[in-house]
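Apart from one protein chain that is not included, each protein chain of the complex appears where it belongs.
For reference, chains read A, B, C and D in written order, and residue numbers begin at 1 within each chain.
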């Protein structure tokens, strides 16, 4: 069997259910692959692991992947299991925010560590300064949880449909106390969890073949997970070494994640890609990327995998 | 090839140092300055050679030259971060933490019951790892520098307390009895005997606290911060794979930390010149 | 014994009392919000206005709802008994009654602090052995070689001003990428944090013999190794143990820090998990567990120290 | 006039391995202007007795009065200067600063302080060393500074615990002479601990011989030497006779062991 190491972008959770399912259900084994999944965490930069040779393939959001590519790390998107974005801003309704224009003068929690690009692009498209003060938004580097919202240290925080939003609700807040802005709805969505590998590796036919099999099995895993959300959640739970995840939350997460992966067979939709690039380039004075990327994606793997 | 280069540079640097250290002038200030600098330069040179020779990716380990470029071209950002983290967070926390620890130490020293009760509990509390306390303090004191200062206070308080208490007790029976033969009051004994005698210990605490303060302020920013600060920049830049920026911040931290340490050590020399460890 | 216990108990009781009282103002917002959601009438009657009012004003205006301060779900400051319950649940209960507990599954549960404590302990001990071993060797080098003393010592100090805790994730990743995984990367960070106190203490200790003690050996024309084994080493023992105690506590912090980025179990991962899902009780429980672990490790070293010193005839 | 009066004084230290009786049934009367030496083998309780007089140690039995008060009251009324066995100068103060220490505490005015420091420094032959720190002086000079410190505030009673132990014979002789002169001039009451028989005989009006474990007074020898004592009085038959008696007393104590 061929060894493949996958570096996740975050901790073990249903966000990555497809891969754990493929592992547990033997889909990888069937493709003669011996897959190891490395959990990520708050300060793990997957790109660094890839560059150092610690992993063959990683999961990343496209904005940070393209930014890294511009920084000189030649990574290529080989598959895009997430069709749509689950990113949103969640605000208290009583803060009086009804639209992006009301953000001015407010405090907003944002994730950094490469996750800040979608927000920055959006704000620059809206023409809102992120430098704080009266006529801009005050940005906080949001920590790991939703406390800043619950404790009203911020009027809005970043949430994922499948995770933090659920946590806010689990904390006893009812949806009608909240206003949410999905990036999808605002037309500034960028592609999220995709599979990336090093460009130079792709040139090696053996490696490319491995990836073809890997993507095929992974997508099989995703489809299984979409169809069996509860079982998928339990599989994820079993792989969680920290024991921090709860059953209830993972089932909720799997249900929401399924909505995001639903529209994808793994192939990168070029239109989505171009929208993402356009959003990132439109950053005004401080765009996330400064020029149209070249060769940042390939259909070669998915084409071979799905024929 | 690269390895041979590395060995040559190492041998040259170390050899030079051995020569200086064995020479007659080894005790001069110049030698004491030159030797560590030569050592540092040697390490930097080896680093540069290794990065270039083995073509190590810049997202893993940038070359010193690249770090230098970033350092000099982004001074405004670095300065802003320095003000936020060091001047606002670390320094205020350091002052509050050390001052309250000294006051607490005087009280604890006065009442033996408190000393026996508080010190063991204090040791236990001091063992709480900051990575656990920092998120709690960020939750309590908000995202700005106040919570960083709070983390620093928590970190420096106990080392300072323990050292000051030890120092206040470090008077000989004879020194204390002398005060008693004069019928001196508690306050007179405190200011004329205990505090001066405690100074060497207090400076031990103050020196340990300098490194803790900077580390505490930086780490606390990992758990939530405004969009500036050394910790914020380090963590964000790692995510952006801007490792040159990460190292530039580290250089700033090391310089700031060393200067801070040096400053305290200089004050110590001035105030505790009489202590055997300062004489020689 | 009694002389030691009574003051400690008094102080602990005082702290608990203060803690319970502090819960009221700390949790007042959450308490009122919870009460409001449960249908009680509170003033002001919406969370936004309450955020503007001071904690103490809120307390005065809502005296009858404050009873909930000690049972808030996502408390800013959980009450001591909440932490105690969490500690009990995540140790005894989880192992004895839990589905994954050792009683039912035959192996320690990954939801119990015992399991995570064990993970952390492994890295702590390995890191401590590496760090203190290195520290002792470095100290010996520094004491015997002037060049090392002059070139390495200042950098050892500088090394402590580098926020290694902040770099830990990167170090983990870099080690990770050269194939070093699991316990060792954490142990490396542990070692980095523990070596410095050991170097400093040991250098001081190895240099502690006074002029007369070294001169005595010179009159015997003793060799450097004789001087080391018969004089420097024995006289450094008290310093060594003091710094080992500091070192092992630092090691534990290092291991916990090393567990943050790689979510593979351990008390660090546990704290982060608690933080990630806003489970303050879980953080507090893990924190106390870690502190207790540190206290035990320090006590073990203290015990070895006492025995060694006794064998060396040091006066009680 | 009686200055110090001890009756049936007992002192037992409680230590880890049981009680140590340091003084047993000590009876002694010291009159104003007496120069009393305490002599006895190491560990016999000389220091302990001196500390009791100074109110630094609390007897566990018997009565002790100083100027009619308890030793503690006498201490608080600053009745004595105490010279410890070792110099015990505060290293962070200059020699002048050390001598000024009791004056500051007792609230003397600045000018008065300066005047007294200068005077006592001169007395112990250390003028010119006022600005030096203790470690810059030899052991003997430090000892003299500590004597100056005890003299500076002019207490009526001077308690000295082996003040000249660290000095060589010549310096010791000189300081002995000067101490006698000072005593003669000021009429102070002096309690003086020493290991040296000639020193005790040369200085004292009364020699208290103690024996160890538990510390008792075995002999009190009233000196018959005149107040005026040139150094060579030590070669006189009377001196040798007294010294002999002291030595016999000491030896008797040792034999008890």
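Here, a contact is a pair of C-beta atoms (placed from the backbone, for glycine too) under 8 Å apart; a residue touches a chain by one contact, two chains touch by 3 or more.
From a predicted model like this one, the values you see are computed outputs, not experimental measurements.
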In the full complex, displayed partners of the excluded chain: C, D
Among D:54, D:167, D:203 or D:242, the residue in touch with the chain that has been omitted: D:167
From C:5, C:21, C:60 or C:216, residue that would touch the chain that is not displayed: C:216
Those residues of chain C which, in the complete complex, touch the missing chain: 212-213, 215-223, 226, 230-231, 234-235, 237, 312-315
Hidden partner chain, residues of chain D it touches: 41-43, 138-140, 166-171, 195-197, 250-251, 254
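Everything below uses one rule, namely that only the chains that are shown with their structure count from here on.
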Interface with the most contact pairs, given as the two chains involved: B-C
Centroid distance [mean C-alpha coordinates] between chain D and chain A, Å: 85
Set of chain B residues in contact with two or more other chains: 60, 135, 139, 222-223, 235, 238
Set of all touching chain pairs, with the criterion as stated earlier: A-B, A-C, B-C, B-D
